[in-house]
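To start, I am sharing the structure in question, which I have written as structure tokens.
Just one protein chain is left out here, and the rest sit where they should.
Order of writing sets the labels: A, B and C. Residues in every chain begin at 1.
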Amino acid sequence: MPVIDESARGFYVISATPFTDDGAMDWTSTDRLMDFYLDCGSDGITILGMMGEAQKLSQEESAAFVARVMKRVGSRVPVVVGVTSAGFRLMGDLARHSMDLGAAGVMVSGTSALRTDDQVYAYVESVVRELGPEIPVVVQDYPQVSNVCLSPALVNRLFADFPTLKVLKHEEAPGLRKISKLRAAESSGSRKRRISILVGNGGLHLMQELARGIDGAMTGFAFPEGLVEVIRRWFADDRDAAEDIYDAYLPVIRHENQIGLGLALRKETLCRRGVIACARARAPGPALDADDQAELTHLLDRLERAKARLGIALPPLLMAGG
Amino acid sequence: MPVIDESARGFYVISATPFTDDGAMDWTSTDRLMDFYLDCGSDGITILGMMGEAQKLSQEESAAFVARVMKRVGSRVPVVVGVTSAGFRLMGDLARHSMDLGAAGVMVSGTSALRTDDQVYAYVESVVRELGPEIPVVVQDYPQVSNVCLSPALVNRLFADFPTLKVLKHEEAPGLRKISKLRAAESSGSRKRRISILVGNGGLHLMQELARGIDGAMTGFAFPEGLVEVIRRWFADDRDAAEDIYDAYLPVIRHENQIGLGLALRKETLCRRGVIACARARAPGPALDADDQAELTHLLDRLERAKARLGIALPPLLMAGG
Amino acid sequence: MPVIDESARGFYVISATPFTDDGAMDWTSTDRLMDFYLDCGSDGITILGMMGEAQKLSQEESAAFVARVMKRVGSRVPVVVGVTSAGFRLMGDLARHSMDLGAAGVMVSGTSALRTDDQVYAYVESVVRELGPEIPVVVQDYPQVSNVCLSPALVNRLFADFPTLKVLKHEEAPGLRKISKLRAAESSGSRKRRISILVGNGGLHLMQELARGIDGAMTGFAFPEGLVEVIRRWFADDRDAAEDIYDAYLPVIRHENQIGLGLALRKETLCRRGVIACARARAPGPALDADDQAELTHLLDRLERAKARLGIALPPLLMAGG
Partner (left out) sequence: MPVIDESARGFYVISATPFTDDGAMDWTSTDRLMDFYLDCGSDGITILGMMGEAQKLSQEESAAFVARVMKRVGSRVPVVVGVTSAGFRLMGDLARHSMDLGAAGVMVSGTSALRTDDQVYAYVESVVRELGPEIPVVVQDYPQVSNVCLSPALVNRLFADFPTLKVLKHEEAPGLRKISKLRAAESSGSRKRRISILVGNGGLHLMQELARGIDGAMTGFAFPEGLVEVIRRWFADDRDAAEDIYDAYLPVIRHENQIGLGLALRKETLCRRGVIACARARAPGPALDADDQAELTHLLDRLERAKARLGIALPPLLMAGG
């Protein structure tokens, strides 16, 4: 099975976790969602992240979700499993279970009690020790939610000292300079290892981030095929077209980028596109009201018109509902 | 089995969760810890709170811990179970399991995303709906950790509207005026129901809080017999003696009141007193170094001298290790 | 002189404060900046806000800046003065000075110690008392920076109880539903008074906000003529064109929306457009490096192309540098 390493590149989609109307795991939608992500051209799939409502699943449900996804996806693309937990024992159990089933790596975020560089370092050191020398790790860097800030110097120190760290999921905002500094540490040789940098925040600053040297995105945007196309064209040096396509999606990217509500918007969009059967998030979670629905409809209509106006061939929408 | 209601009074101890050296559940120490809490004269026992490292236990371990405690304690004193969870489904499952086994109620805290009064209200409303009309609830009010603030007006509104809320575990700090305002709302009749107010924060302002009308404390102080005695004397109108005893314990109360480290200090003290076999907290968790140990030893020695100097009969220390 | 009231509408620009290379007040640029804002068609000008670096000016400089601006702008459009201060005495002094010179009102934000609805209410009540019955007030609602959250219910309560509050500068994010709720309180009659709602956040969600009933924007976007046009067309029921124009500006709007760096980006853009002589912010403040400059150049080039592509007549750029 593939494992992730510092060459990870392209578009990794952050997966939702589909539920039925009564809040149970929806396995049929799970299968369809994986097929959809693959059909969109995703280069990898990350499950059980924040967008996957991981913290509202029981350990049993999480383990079963990993198993179901691995069975459906197989070795076609790498699957990364979010394993952040308040306890390292629980984190380790899920990580080992996932790797046994063929996952390509795990993703870990900090906890809000961490403040200084040394506190973060000690935390990551303990995480790495718990996970052992075999499990590749994506470090999620999302201070808007985790309240943990990683300076470029600290990222360099962590990745230099702990070889199992492979990818930085960079979603500090603002965070453009951080990317430049991280790449400068490679070109100057002050950090020996290359690292993969995949950005989050729904891709809100993707074009600037690409220009500064990232390897791609890891985000739950509900039109993965759009960002797949943007990133492919960028790396094929078709940069103007990449930006034009990006700008067509920007109003929706920006709209999804609402902390809390974003999850509901993405699940609703996936539901409208025919991918998942039910847009429901588990309680306590956001839900759209009639105004939110009408607003989304308007934005999606404008997206269709903007795509039509582009005059650039895009892959057809994959679902009848699209 | 007893259930808690608005007459809850006295000293409710917040229980530690004992682990073995390799981090497994330590059932023998669990039994001994419950015996100790009962021997100390505790009026109630609260398990799986923050001090109980609840968030580092699997759902299975939590359920087993509740079962073990209920079997040992039986109906001798009310047992309250902390059930706060990122997901209401998980919270409800543990609550129903606990009540089925004879728990007296559950304790719930807010989550850090809640900011305005209306957001907190909506959250509590959903919690109450999930728990149903039969399960009595302790509302934990601990903004230093949860980042959720409950104004007196909001507490009044919540307890007026939701009859299953019975006890406020008050540990906002500073929070003395809040107690006066909550009691004033009862004497003026602006809130119809009485509520029980039990304070936390290790009892750091207990005498002032008693003077302002609380019903007692709910805290994990490692010398429960001390606060039991203070509270009994206070309500027996032997207030000078209550204060003198309190002041003897104050240096240790204050020392335990260090966020993060407090858990390690309490487990170490319980270990030294012969109650639990191992002071270890699960990772990631605090541990004492040699300086911390020496400092604790010095404070406990001074506590013994201060108690001796009091000239007021205190119940003998319950453990050989004491 | 005009004063603001609940009918405030359109585009109020948040003004920068121009400095010379050595950090002194730049009065020539100040005059030119005011002329520019007026030429852009701004419906009002707000000075000494966060973007105006108010907290880095001495009381003497602030007072002189107000005087200079009032002299230049006169009664052509309302001028609102940010007066937020750690002390009410200082706040009141600046407010009275400003009104004496012809300001149309003042803007006040909360301070980070405020948590509950009642704490915010008491704070605003004290502010209103200090300012007296004559001074119209814009309430700045910007929790991302102030850490103070105003629920719709609290906004209703404040504006119902304090008649000098006229405008809500709404920049909570996400905050779309809040607008709908505030307007619903008017149509249902649960709040008797209408209020003006002007949005901030650089206009990042402006079209959605307009659809939900706001009166306009109050923001420091460096292309005021763009948002002036968007808002005019919207209220002239030329909504498709409004959205198309908006979307052309969106990449720059989104790029400016970087907390901290945004100020430097806006000053640099104003400097490139020939409006102010020096882009420098006072220390400690952000400054652009070569990468940031190149990135901005690229975005502004694309903005020009997007505007050209629109095929909708836009007012010509006002400055040679544009």
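What to note about this one:
What we mean here is this: contacts are C-beta pairs under 8 Å (C-beta built on N, C-alpha and C of every residue); 3 or more make two chains touch, one makes a residue touch a chain.
Given the structure is predicted, the values throughout are model-derived calculations rather than measurements.
Interchain touches from the omitted chain, evaluated on the whole complex, reach A, B, C. Remark: the omitted chain is touched by one listed residue; of C:87, C:133, C:189 or C:311 this is C:87. Touch with the chain omitted from the figure is made, among B:24, B:113 or B:259, by B:259.
Which of A:149, A:278 or A:310 touches the hidden chain is settled by the complete complex: it is A:149.
Residues of subunit B in contact with the chain left out of this view: 173-174, 176-177, 180, 204-205, 208, 211-212, 243, 247, 250-251, 254-255, 258-261, 289, 291-292, 295, 298, 302, 306. Taking the whole complex into account, subunit C touches the unshown chain at residues 23, 53, 55-60, 86-90, 93, 111-113, 123, 126, 130, 260, 282-284. Contacts to the hidden chain, counted on subunit A, fall at residues 115-119, 143, 149-154.
Here, only the chains that are shown with their structure count from here on.
With centres taken as mean CA coordinates, the chain nearest to the overall protein centre is A.
Two copies of one chain, subunit B and subunit C, touch each other, and the residues they use overlap strongly: the shared fraction of interface numbers exceeds half.
Using the mean of the Cα atoms as each chain's centre, the chain most removed from subunit A is B. Per-chain Cα centroids separate subunit A from subunit B by 39 Å. Averaging C-alpha coordinates per chain places the centre of subunit B 48 Å away from that of subunit C. The set of subunit A residues that touch two or more partner chains comprises 260.
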